[in-house]
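Supplied in structure tokens, the structure appears directly below.
Missing here is one protein chain; the remaining ones are kept as they sit in the complex.
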Amino acid sequence: MSKTTPLNRRIRLGMVGGGHGAFIGAVHRIAARLDDRYELVAGALSSKPDVARASAEELFIAADRSYDSFETMATQEAARDDGIDVCAIVTPNHVHFPAAMAMLDAGIHVICDKPLCLTVDEAEQLAAKVKETGLLFALTHNYTAYPMVREARQMVADGKLGDIRLVQVEYPQGWMATRVEDTDNKQASWRADPAKAGMGGALGDIGTHAHNLANFVSGLEISELCADVDAIVAGRKLDDNVQILMRYANGARGMLWASQVAVGHENGLKLRVYGDKGGIEWAQEHPNHLHFRPLDGRPELMTRGGAGIGAEGLRGVRVPPGHPEGYLEGFANLYTDFADQLGAFLDGTAPDAASLLVPGIQEGLNGMKFVEAVVRSGREGATWVRL
Amino acid sequence: MSKTTPLNRRIRLGMVGGGHGAFIGAVHRIAARLDDRYELVAGALSSKPDVARASAEELFIAADRSYDSFETMATQEAARDDGIDVCAIVTPNHVHFPAAMAMLDAGIHVICDKPLCLTVDEAEQLAAKVKETGLLFALTHNYTAYPMVREARQMVADGKLGDIRLVQVEYPQGWMATRVEDTDNKQASWRADPAKAGMGGALGDIGTHAHNLANFVSGLEISELCADVDAIVAGRKLDDNVQILMRYANGARGMLWASQVAVGHENGLKLRVYGDKGGIEWAQEHPNHLHFRPLDGRPELMTRGGAGIGAEGLRGVRVPPGHPEGYLEGFANLYTDFADQLGAFLDGTAPDAASLLVPGIQEGLNGMKFVEAVVRSGREGATWVRL
Amino acid sequence: MSKTTPLNRRIRLGMVGGGHGAFIGAVHRIAARLDDRYELVAGALSSKPDVARASAEELFIAADRSYDSFETMATQEAARDDGIDVCAIVTPNHVHFPAAMAMLDAGIHVICDKPLCLTVDEAEQLAAKVKETGLLFALTHNYTAYPMVREARQMVADGKLGDIRLVQVEYPQGWMATRVEDTDNKQASWRADPAKAGMGGALGDIGTHAHNLANFVSGLEISELCADVDAIVAGRKLDDNVQILMRYANGARGMLWASQVAVGHENGLKLRVYGDKGGIEWAQEHPNHLHFRPLDGRPELMTRGGAGIGAEGLRGVRVPPGHPEGYLEGFANLYTDFADQLGAFLDGTAPDAASLLVPGIQEGLNGMKFVEAVVRSGREGATWVRL
Partner (left out) sequence: MSKTTPLNRRIRLGMVGGGHGAFIGAVHRIAARLDDRYELVAGALSSKPDVARASAEELFIAADRSYDSFETMATQEAARDDGIDVCAIVTPNHVHFPAAMAMLDAGIHVICDKPLCLTVDEAEQLAAKVKETGLLFALTHNYTAYPMVREARQMVADGKLGDIRLVQVEYPQGWMATRVEDTDNKQASWRADPAKAGMGGALGDIGTHAHNLANFVSGLEISELCADVDAIVAGRKLDDNVQILMRYANGARGMLWASQVAVGHENGLKLRVYGDKGGIEWAQEHPNHLHFRPLDGRPELMTRGGAGIGAEGLRGVRVPPGHPEGYLEGFANLYTDFADQLGAFLDGTAPDAASLLVPGIQEGLNGMKFVEAVVRSGREGATWVRL
């Protein structure tokens, strides 16, 4: 990993959410730690004070920097000389907006888990706030940070696929094929609760990843879509399966399927993009490989760090080809690139252009518009709606 | 291969189409020959008399049984004591209807390539004729005859997947990603010509296979669909890409993608079916494998002829597990099963129930209704239409 | 399939072995039939006369051409004007030698299943007889006739891999992991019986295939080998697992593993060859694919009939890329090529050079020398022996 920032210290990181029993908080912490660019020094790790304190202690956070609320953390950290530079928000969706607003208002940069918030309106408020404050904002659509995804994006940008005609993206999971939200599965229960998850179930949780990934690689934006949105498991309050036809501004066609009831799939995010000169295929469960199929040529297996990979695909590679890197390494690439951005910001210099692929507030706003469009299409009986 | 018929001779086969330069005719001949149940004794192999004669000679067809037209063949063969029992129709689509009607009118059983014909109206006439004559009619949706597809169908029927919730089927090819119909590619030129192919391009050629396969395995029928139907290659007269949302009568949801411009794909027919107890996946390019993923269990690799395969999946298996069988063997299973049906008919006995999975006139009619519904949906801007 | 021979009739085929309950006889018959170059007109299908007669009747062989012994068949068919041109020998190994000698003595060409016979001495007698009679002799090492294997061979011959350094070949099966020869498994019982199988168990049955395939593709011959030869299942009379180090005349190194006790493998023949410019990998269970990995380039997936395949790899291809061909089609390629040779012989013309890849008496002799060397090495405690 290149370290492009001259900042001669670790970036001070705070965290909202991520206490005992959480999943994604631990992922963020590993991602922050992997390249040693951050130190976790403060947290409002749980809405339950005792959980927050115990979690902080376990994470070697000083007792006086474990807070009972994100509002307190924002205020007090902003007042310290050694206050946090940036705050990671790793709560269920409904807390993203208020926590991010509190941090931005306190002058603290933000790393926010996806989806950005609950509504387009919230998203627009956040976007305005980011613009107003000039602070940096990262949205952890982590799948875009796999090196081979970045390589794929660059191949499209370089015209190696020609004009893009088709985008096929799918994200099947099977873990919610039964009423798992009625068990003690904490991950399932908030995801199935509209008050915490928002308008989308599978749509918000993983459909937004699929949408983001497809746009990131293809460089295209959806102009209209038609979505069948279903809660297939009886009694479920939010969708667990969405099937979408998409039309892109350039005339390309697409399909998106996101499901949490596709029994037997673990985390089957897969993207295929076809142009008039070639096609590519990438699957998250085998992230070190990218399949390239040129028109009239033989299919080629592109490997992380392997033959013919460009600068974009090499960025973020830590170990040689054949030594697999995975989900945590991809996630860490976002953190490390964002560290480059933050370091430059703190040093008052221009960031390395290569560090700017981290999804941000615009991608968050796009995602919320996508969610709203899909929900609207679904409610109207799967009719076409414009974005 | 079990031979269940007592008929102590080979079935006498005629053929319409399949002369020099044809593709599917040779496939039908190999399929007929593989299990030695047929002998090819007559043909109207080409609409060009000299091609017809030369082709017949090469196939060891007696000169007096090489005909210049299917009408003549029907009449003259029906008049012979040793006339053909059955006729294979392997022409471009637009000849299916008249040739099949001629054969049925002459009392000759029919094996017809897919799609059945050009319109629902033709299909209904054919269905009425079949009913009226009592003759046997096979439609070569060959992919349903792969042993592991039949095993999959039986697993669904036996409830091993539980209630079916989702059907994902796709059939990407890339060979028409350029204007190949403007070259001397005979296969492409008729497929891209509405006068010969009918209403559908990729839709009729491979979309009907995908539709038939999905219904065959899932046991479900589409109640309504919404289809984006496009000619992506500029100037093409028929669709080369269709993307369809489907709703089934039982409430299940589905997606179907058929494309002939998906660069890099050869013959990528793939079916996935998910119920509340398990999911299956089958891909035509690896037809000897079936992936079964039970709810809460480990994914299992089912192999042709391997452990735990039932009678339906064993029927049509010629060589041990690990000795791959392919496209021709699957195609031959249709011919051999139909030979069982024909043998029983000719002997005046009841056919083996296991021989009855061969798609027939009803599947052909269903296919034409599917094509018409998709075309209608597409023309109306990809709106929902009922079947 | 090109038909290069001008012979204007089917070749008349006889068969020794292959009656009810046999496995490989049915394979030979399908292979002979697939491209319609042969008609089966005579047989000594079983050493049990009633089985022979019943089997012949089922195969539409005239009653007077069903023989009780191969000796009778050789004599009587040789005396007929319409006698068989060629005889397929598909018995257990111990009958290969006498049956082949009888046919050759009667002036009948031979297609013999592998391994050639029981000893190097027998093999040399056969080789001398073939030379003396000038008759044609095919040995059905069928795996060499898969199109992608032939493509691999040509790539090596064309120097695309550079100088060959390493050959890794393996052939694991699991079906004899228990004492299956003590059950009513006819295939297992003769294979485990030295009187019928010869010196080698897994060695003769599948090790010879692996050896032949490696030599065919690499173009190399073994100069010395060191073999651990074991009967892993207690009480088994012949080996069921052989592990061999090999040194080739050009200095290349190799390993060969053949096992019938590798639980879970079906028919896992796999070959890898590495030169100083590239490596290839081919696996029999996915025979339509060949993996090519050039030095400093990206791995390429080569597909049967696909982009960049040469004439050698296209020969024997019947259906387009993506329509899988399998074991029977590969086997049929041997029969069809041999039909080209036979047709030319019968016509008194020179055979198409492309038809000459069919393994013959020399490969059979090489195979027996390999078997004897391996057995010798094994008996001496796995020491190095020269071939």
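As written, the chains take the letters A, B and C, and residue 1 is the first residue of each chain.
Keep in mind that, in the parts below, contacts are C-beta pairs under 8 Å (C-beta built on N, C-alpha and C of every residue); 3 or more make two chains touch, one makes a residue touch a chain.
Quick caveat, the model's predicted, so the values are computed rather than measured.
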Touched by the hidden chain, restricted to displayed chains: A, B, C
Identified contact with the non-displayed chain, of B:Ala157, B:Leu301 or B:Leu356: B:Leu301
Contacting the left-out chain in the complete assembly, out of C:Ala262, C:Leu290, C:Ile309 or C:Leu357: C:Ala262
Those residues of subunit B which, in the complete complex, touch the missing chain: 292, 296-303, 306-308
Residues of subunit C (touch criterion as defined above) contacting the omitted chain: 165-166, 168, 170, 174, 177-178, 226, 228, 230, 232, 241, 243, 245, 247, 253-255, 257, 259, 261-265, 272, 274-279, 291, 293-295, 299, 381-384
Hidden partner interface residues of subunit A, rising order: 3, 9-10, 23, 26-27, 29-30, 33-36, 58-60, 173, 175, 265-268, 284-288, 303, 306, 318-329
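As a working rule, only the chains that are shown with their structure count from here on.
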Most central chain, judged by mean C-alpha position against the global CA mean: B
Chain whose Cα centroid lies at the greatest distance from that of subunit A: C
For subunit A paired with subunit B, centre-to-centre distance based on mean C-alpha positions, whole Å: 44
Subunit A and subunit C, separation of their C-alpha mean positions in angstrom: 55
Euclidean distance of C-alpha centroids - subunit B vs subunit C, Å: 34
Contacts with 2+ other chains: residues of subunit C: 303, 306
